[in-house]
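Input: a single structure, listed below in structure tokens.
Note that one protein chain of the assembly has been removed; the remaining protein chains are unaltered in position.
The letters A, B and C name the chains in turn, as written, and every chain counts its residues from 1.
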Amino acid sequence: MAIRTDLAIECREMFAEEISGVESLAHDSDGITVTHVKITTEEGAKQIGKPVGDYVTIEMDSMLIENEDIIDRVCNAVGDELKKLISSKNLNSVLIVGLGNRYITPDSIGPKAVSKVTVTRHITKEAQMGFDFAVRAVSAIAPGVLGITGIETSEIVKGVVEHVKPSLIIAIDALAARNIKRLGTTVQLSDTGICPGSGVGNNRKELTEKTLGVPVIAMGVPMVVDVATLALDVLGKKECRADLNTILSDRSKNMIVTPNDVDEISEKISTIIAEGINTALHS
Amino acid sequence: MAIRTDLAIECREMFAEEISGVESLAHDSDGITVTHVKITTEEGAKQIGKPVGDYVTIEMDSMLIENEDIIDRVCNAVGDELKKLISSKNLNSVLIVGLGNRYITPDSIGPKAVSKVTVTRHITKEAQMGFDFAVRAVSAIAPGVLGITGIETSEIVKGVVEHVKPSLIIAIDALAARNIKRLGTTVQLSDTGICPGSGVGNNRKELTEKTLGVPVIAMGVPMVVDVATLALDVLGKKECRADLNTILSDRSKNMIVTPNDVDEISEKISTIIAEGINTALHS
Amino acid sequence: MAIRTDLAIECREMFAEEISGVESLAHDSDGITVTHVKITTEEGAKQIGKPVGDYVTIEMDSMLIENEDIIDRVCNAVGDELKKLISSKNLNSVLIVGLGNRYITPDSIGPKAVSKVTVTRHITKEAQMGFDFAVRAVSAIAPGVLGITGIETSEIVKGVVEHVKPSLIIAIDALAARNIKRLGTTVQLSDTGICPGSGVGNNRKELTEKTLGVPVIAMGVPMVVDVATLALDVLGKKECRADLNTILSDRSKNMIVTPNDVDEISEKISTIIAEGINTALHS
Partner (left out) sequence: MAIRTDLAIECREMFAEEISGVESLAHDSDGITVTHVKITTEEGAKQIGKPVGDYVTIEMDSMLIENEDIIDRVCNAVGDELKKLISSKNLNSVLIVGLGNRYITPDSIGPKAVSKVTVTRHITKEAQMGFDFAVRAVSAIAPGVLGITGIETSEIVKGVVEHVKPSLIIAIDALAARNIKRLGTTVQLSDTGICPGSGVGNNRKELTEKTLGVPVIAMGVPMVVDVATLALDVLGKKECRADLNTILSDRSKNMIVTPNDVDEISEKISTIIAEGINTALHS
């Protein structure tokens, strides 16, 4: 058992001192904090435990539920940061991939966002005349999870990629955080793709430019904290001897810390992700 | 506007007389009627308007809701008939494809059944020791619909097929019937695959052995009747002049006849389909 | 079997000529038509088949789905007309009652709207300082249906009314229309309360000022057309001999005509109802 987090910002926070090959820059505005963590060298990557790349974290001051009018500003922030991250990419054909299990609410952000994204790949040239924005070929799939499909997610995505031939992939996933204050209040963007072990305890093979042949942007939302991670934090330790197992019982592997209104939060935050993508691609 | 039905049995019923190249045989048992319609020649196929092949229709006497204990018997009947239909096929690796839109209840049978099927393709040899049946490699996907993915369903399925390399495909879909008594009470199995125009008014490119390279078994459940079809039947006609359009208004294209408890029926009948598949493949 | 409709406007449309004691006035604006039908005498009520009172029908030109930006205007129209209808009432304490079965999508408008209404009855005087509108005591219940509770809806409402002691009740229900063009595009307001036989085929005892002791405003949304009503309309008859039964089979009682995207429509239209109420009561 060890501290677990899918957020680069939290990996960075574990170090008080400067790390060679890792830059970090934050700015606040109107209740929203945007932090850029850049991992520029393999040495920095090894220290932090995340691949070389850009990680952008967008955090809200307050829970969505308590402050409805923050939603529009977060949508804009997500759209703006995503736009910057993909500005150098070929956007002719973008495939959105919604990872995770739609039947497990904290893991359902990806499939929910997919159902809310504006897809355009199937719209004929004639029909596109009716739109007031440049229509890019956007498509979207929610491949499901290994336990329901019996197929590695990466295999399904590869098969679709070979037919759709996108120039860019945006993969959406639910993440695990270390700090409960980030649950349902944070969006992480990165240009590194998705690596195994993300999400609610499901190992998946990686979805990266290396494996798929096109750049992969990852959009993640921390929805859970591991029970073991919380316990280690409470104890002030980074790793733990066997005695924690006795307290937590072996069932803690199946338990998560999550917001009590996770149903409503997953609806709202998947809308934010989808709107951010729509803004970045269609305007 | 014309009579629409996806059921071979209803196409056959439109003819009072014998049709060359079409055989039909029914037997009743305990509230369940099983009818085999065999189309053996291209001439018969042309007459009936369905491809050459075997069509098996399993009908319940009563609505599921009124008679809970019929469910087990229907599961068995579906499992038995499916087993016969696939007995000559290579069952080493079976891919279940759940067609339709999960967000439109009468069209959601396919995705719902996929989530209830027992998948085994990802289970290691060691883990399989724990099972008391011969474990075949069963996998399952719900590819979504064009309006949500922007990708033709057939493209997604092809991509997955190329990676999974199944020896048989079973495709599940919601169908349109002509007769309202068949809604939610009927299952059609066939060895012809899925051809365009099935389901709730969505054109999809075909999923057949010709296009996918492996045999495709279709399992369909009629969940809707077209409003125009009902109107024509009430009028006692097979086709119709413009005046029906005036009565129905052009919004009738978006309207369907469906059971008022379609939410509950789609849950139950997708369970029947999944259990039928589990029985046929895993015992 | 006879033509069935819960809409006063459709009852009025059945007569080409003027009816004594019934006034009707319509005005269009920007894709929305508002029609007032006033039944002023018992003679008029008898002719029309609806109680004496004011009936306001708000109709959209197009399906919600095809024209998203009409939603705001419909919300405003519903709020404005509701405000006029309740302008002479005591609004100190308003109880919203969401009728219908939440597990049957076309009947779920009432319970869905209740979950979206802003309730304030439980907010303390201190907390109310934070609101920028005059806070009325608004409460809301979804009493369920007889088949699930075993209790007449009117009994549950009476019990709650005796404790909450509202000065006005607003009851929301799904309705049956005659014309399919009105499904999911129409809202009916009236000051007559709810009388038995409304909704998706469920008889309920009436909810009126006579039975509850306080004025009852009804808000209804037609979500279904009876299969028999559609058949009679197609045949151009108002009532029907036994032969229609043979065509429709006795299962037609359990069948409805409804929009194929009823899941999405019921979400959107219940939001419109709730926003209309929020506007009328809290601004």
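The working rule: contacts are C-beta pairs under 8 Å (C-beta built on N, C-alpha and C of every residue); 3 or more make two chains touch, one makes a residue touch a chain.
As the structure is a computational prediction, the values presented were derived from the model and not from experiment.
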{"item": "Left-out chain, listing which of the shown chains it touches", "value": "A, C"}
{"item": "Sole contact to the chain not displayed, among C:P143, C:P222 or C:P259", "value": "C:P143"}
{"item": "Residues from chain A at the interface with the omitted partner, ascending", "value": "63, 103-107, 179-181, 183, 200-201, 224-225, 227, 230-231, 233-235, 244, 247-249, 251-252, 254-264"}
{"item": "Where the missing chain touches chain C, by residue", "value": "103, 114-115, 119-123, 137-144, 146-152, 155-156, 158-164"}
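Note that only the chains that are shown with their structure count from here on.
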Apart from chain B, which chains still form joined groups through touching: A | C
{"item": "Core chain by centroid distance, with centroids computed from Cα atoms only", "value": "B"}
{"item": "Whole-Å gap separating chain A and chain C, where each centre is the average of the chain's CA atoms", "value": "42"}
{"item": "For chain A, residues that touch 2 or more chains besides their own", "value": "none"}
